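Only a single protein chain was left out; the remaining protein chains are all shown in position.
Let's turn to chain A:
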Amino acid sequence: MFFYKKNWLKGYITIEIRGQYPEHFFDMCARYGIPSWDVSKKNTTAAIGKIKLSDLSKLRRIKKRSIYKVYFKERTGLPFLIDSLGSQKPLIIGCMIAFAIIFILSNIVWRIDVSGLDEEIENKVLLQMEEYGLEKGSFQWNIDSPAILQKKLLEDIPELLWVGVKKNGSAFHLEGVEKTTVEKPEEAEVGHLIAAKEGVIVDLFVSKGQPLVRPNDVVYKDDILVSAYLEQQEEEDEGNKAKPLAAEGEVIAKVWYKSEVSIPLTNNYHVLNGQAETKHYLHFSSFLIPFWNFMNPDYTNYQMETEEKNFYFLKWKLPISYIKQTIYQSEVMEKKMEKQEAKTLALEQAKRELLRQLPLDAEITEEKVLHERVESGKVKLTLYYTVLENIAKKQPISQGD
């Protein structure tokens, strides 16, 4: 019956009324709006019945006005059940310990699988992981996120071409692809060597092919420097078309570069001055609850770093996470430079930029400042460089026709 179920959830009390005509007490209850049920008379001076727990205060008021004595016999229902559970401390402590153990165990790494790798590299990967603090039995909250691990692994183990780190509950799955460093014999392609840039030839080292230029020749872009055909004249005399070969060699030439740099005379730097505040938060769905270090540092310039750790219960991610926030104080430094200082800096910068474009064996022989001016707080330089570099570039000859 619905009536009973509802009352069980809210709790009800069995009361015993003693006095002359105890049924009148229940009649009074009914009139003051206290429903009662299962009322029966034990003898002429005692009756028992049931009332709702929520009507208890009203009952007290009626009791005061009447001559009857009220005894509480039984308490039934959910509120009392909870109360009685609450008073059983060992049970509650046991439950809490059980939950705590499950919680701790859920946050431990139980397994690390590595697939797709040789045993040797697999061991290397596992050792590397141990260095990051990830091994069987370590706590998950000390470990970086899989994406970061992935990146670190790729950086630290050069044999790996690709590695995928996947976190699956309390297990880590690693999938790797090895670099197969097979030395491919470079197929010498048949072709001329042509000039990649304009310049003046300084030196020639030709190992294969017929050089067509001499030192101090001026060559333009795409001029043939070393031909693939040997001694063209003679071969043509014989009537045989010469077989072209792969021209090889180095052609060192003087090449000129013009570059422009501008350097501001005043520079602003953001510098961390070592002052930092670390704040700890509990992140609960959309709430951020600070639980350590409530102070808000009054830094005018700062940099912020946040780190988030998740917690797991069995395989579920708990809605609670821990956030560590570090606020570093930074200072703005203004640096003013003299014109001369700025100029040397500009020269260095221009040289660096040029070297980045050039092959490793190139050599800057001469550097000239063509033009120099100060304009709206900046030093502008136009520079001219003479560089010795290999300008030979392969141009394949298609042999089909």
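Everything that follows uses one rule, which is that contacts are C-beta pairs under 8 Å (C-beta built on N, C-alpha and C of every residue); 3 or more make two chains touch, one makes a residue touch a chain; residues count from 1.
One rule holds for everything that comes next: contacts and distances are computed from a predicted model.
Enquirer: Assign the chain not included in the display its UniProt protein name, restricting the answer to "Copper chaperone PCu(A)C", "Sporulation protein YqfC", "Peroxidase-related enzyme" or "ATP-binding protein".
Expert: "Sporulation protein YqfC"
Enquirer: Among A:Asp27, A:Glu189, A:Asp203 or A:Glu338, choose the residue that contacts the chain missing from this document, as touch is defined above.
Expert: A:Asp27
Enquirer: Extract the touching residues of chain A with respect to the undisplayed chain.
Expert: Touching the chain left out of view, chain A contributes residues 3, 21, 23-24, 26-27, 29-31, 33, 35-41, 44, 47, 49.
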